[in-house]
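Missing here: one protein chain of the complex. Every other protein chain is in place.
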Amino acid sequence: MSLKRIDLLICCGSGCLSAGAMKIKERFHEVLQEKGLTNEINIIETGCMGPCDYGPVMVIYPEGIFYKKVTPADVDEIVSEHFIKGRPVSRLMLQDEEENTFSTQKEVPFYQKQVKVALANCGYIDPESIDEYIATGGYEALGTVLTTMSPQDTINVIKESGLRGRGGGGFPTHIKWQMVHDNPGAEKYIICNGDEGDPGAFMDRSLLEGDPHRILEGMMIGAYAIGSNAGFLYIRAEYPLAIKRIKLAISKAKEAGLMGKNIFGTDFCFDAEVRTGAGAFVCGEETALIHSIEGGRGNPTPKPPYPAVQGLWDMPSIVNNVETFGNVPTILLKGAKWFASMGTATSKGTKVFALTGDIRNTGLVEVPMGITLRELIFDVGGGMSGGNKFKAVQLGGPSGGCLTADHLDVHVDYETLKERGAMMGSGGVIVMSDKNCMVNIAKYFMDFCVDESCGKCSPCRIGLKQMLGILERITSGEGKEGDIEELQRLGEAIGKLSLCGLGQTAPNPVLSTIRYFRDEYETHIRDKSCGNKVCLPLMHFNIDKDRCIGCSLCARKCPVTCITGSREEKYTIHQLECVKCGNCQDVCPVKAISRIPGMHPEVTAKRETDAKSTNHHED
Amino acid sequence: MKTLADLKKIREKAQEEMKLRGGSVRVKIVVGMGTSGIAMGAREVMKTFLEEISNRNLTDVLVTQTGEKGLSSMEPVVDVIEDGKPKVTYGNMTPDKVKKVVVEHIVNGRIVSDYVVATGN
Partner (left out) sequence: MTLEICKKYAPTKDNLIQILHDVQDTHPQHYISSAAVDAIAEYLNVPANHIYGVLTFYTMYSTTPRGKNIIRLCESPPCYIKGSENILRKLKIALGVQTGGTSKDGMFTLELCACLGVCGNAPVMMINDDVYGDLTEEKVDEILEKIRRER
């Protein structure tokens, strides 16, 4: 092993991989080989560094230089300029609008308001190296707990820290632990819920991929506290890299004697196994997840009995989220007081959020609880992308709700969000600009929930479908008076009557958009018009004859040949035949084609005649 | 691994491997690798530093590079930075001089004044 002078950390989280990080890595290997530098430079694949939008990203130590959107073609320059001549490549550094260049990772504004606890090692260590995890203090908490603390002491620390479940509900972690600790059982199981399915949430994937040993350590501490010797990590099959990394971490931990028999020379023995899902969102619900591990359909069952009493194979079991476990080692290492000093009165510590949608810095961030939405979206997230105006933010995925510009100063904690009609959920933050139609978005979430309903209980199976039907009518111009009230009535009933969390929360996006954007529903229903020109039946395309240059490009690109005209007469769209694909608007060289809210008068007239003739037949 | 002491041993070793990422180091050696530095043999100087320090197992030393330092006539130029001491700059370095600097300065703490071209910041 020769001494290295540069640590090149290439983000190999799924985001950067999808943007081509592997090609960059291969190119680095080639170029370093060519230049005879392989002995001097370490190439390390890390987990997610956070700012996915800038991917592929990399950090180069010892200076901590941060490069974004690197392509294989940039590699030669990085090696010859930066690695050989010591001149970092400034064109690959992050710049803001005022053209300030941020050369090191520490300077990048995206990282400045962040406080990393669960994500501390993500993007900093090689997730496939147990030694690097140990170098950051890994497994120290487990060793201390096993050799100096009783299970009850451990639970007390978690209690004092105020840690609450990070997966959605926000249930205090210590209460679950205490229940299983107190319940007798021939076997007890600890389960890590890695069935992250909320659209727009990817913190669990990033944690499992970027710092798998942290999750294992958190789980083992939990296992010791509740008196369990066996654990399962249930990870959705859509995350092959997470599965691979956690399996590798388990075998490395076993090799090192940190998992298995008599850990740290104590009586504590523990084994963990990975189980994968197979594409069912409802398996994120703890009872459904347990049935899935048992090899059955992932149908939820009524609670009580709670898993803490009768869980996996009817034994007392804990199901905790990935991020929850990710906090545990640090709490034990740095103390409950330290953790509780961050956050608000009822929501302690930090929370990882996944920023997506029309926001400049999409990606993964960890901030103290109690941060305002404004800070989260505009400071950490860098504000809206493409000069768009902020309209709404969907918090908590399909179970959560929308908040508006009026709520930007709301503090993000479990209770405050709930009061406003949204929820923390797993931490998905989908930012929407004024280009989005809220009725359409609500329909979209409803469609997701209808797809994912397991079908066991009727309020969810039938009720959600009814709601979707109404939303489909509204967005296709068939809405009628009373639809909004019907949606509210159904939504409230489904929320109260459904068996599990999926159905109980599925109406939230609809209810919250009605609450804050009722006027949009009303224009859809009364004026048959989508103000944002998103719902296709409620808008139309129009060619501005004054701007049209008669080039015929639109007519040639129209898939249904509904555009006719000539150079002299200009071009016209025959509205009755138009399928609203938008090709004409995309290709028009002079931007003469625009979207107009509302149905075209010709279409309205035809609908009226059609309606009359149907009525006539019925008579 | 059976005790916290075992864990500590692994941790200390692993931290040395990761020292480039911000661990504490006793000495930092910065080789000027601008165009003229490289033209005058800075690559060989860098390589020799890496080899010598690695061979001697000096785990608390970090070697890195920087761009042009504006001392073209004295290239290759090397800075040796120790915590709490003025920076020492060596000029006209060669692999043989590097070996001497490692033995004398880095290991034994005696500045090789014959090669020094500047001290302090």
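To keep things simple, chains are lettered A and B as they appear, and every chain counts its residues starting from 1.
By definition in this document, a residue touches a chain if its C-beta (ideal position, glycine included) is under 8 Å from a C-beta of that chain, and two chains touch if they have at least 3 such contacts.
These figures come from a predicted structure and were not determined experimentally.
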*Indicate each shown chain that the hidden chain touches within the full complex.*
A
*Would you mind spotting which of A:246, A:441 or A:588 touches the chain that isn't drawn?*
A:441
*Given the contact definition stated above, which residue among A:292, A:330 or A:529 touches the chain not shown here?*
A:292
*Of A:281, A:414 or A:571, which residue touches the hidden chain?*
A:281
*List the subunit A residues touching the unshown chain?*
14-15, 17-19, 51-53, 55, 196-202, 204-205, 237-241, 275-281, 292-299, 354-358, 362-364, 394, 428, 430, 432, 436, 441, 444-445, 448, 451-452, 454, 581
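By definition in this document, only the chains that are shown with their structure count from here on.
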*For subunit A and subunit B, let me know how many angstrom lie between their CA-based centres, rounded off.*
44
*asked:* Under the stated contact criterion, what part of subunit A meets subunit B in this complex?
replied: 1-7, 9, 39-40, 42, 61-64, 83-87, 124-125, 131-132, 134-135, 137, 139-140, 143-144, 147, 256-258, 264-265
_Looking at the complex, which residues from subunit B come into contact with subunit A?_
1-4, 7, 10-11, 13-15, 17-18, 20-22, 31-35, 37-38, 43, 46-47, 50-51, 53-54, 62-68
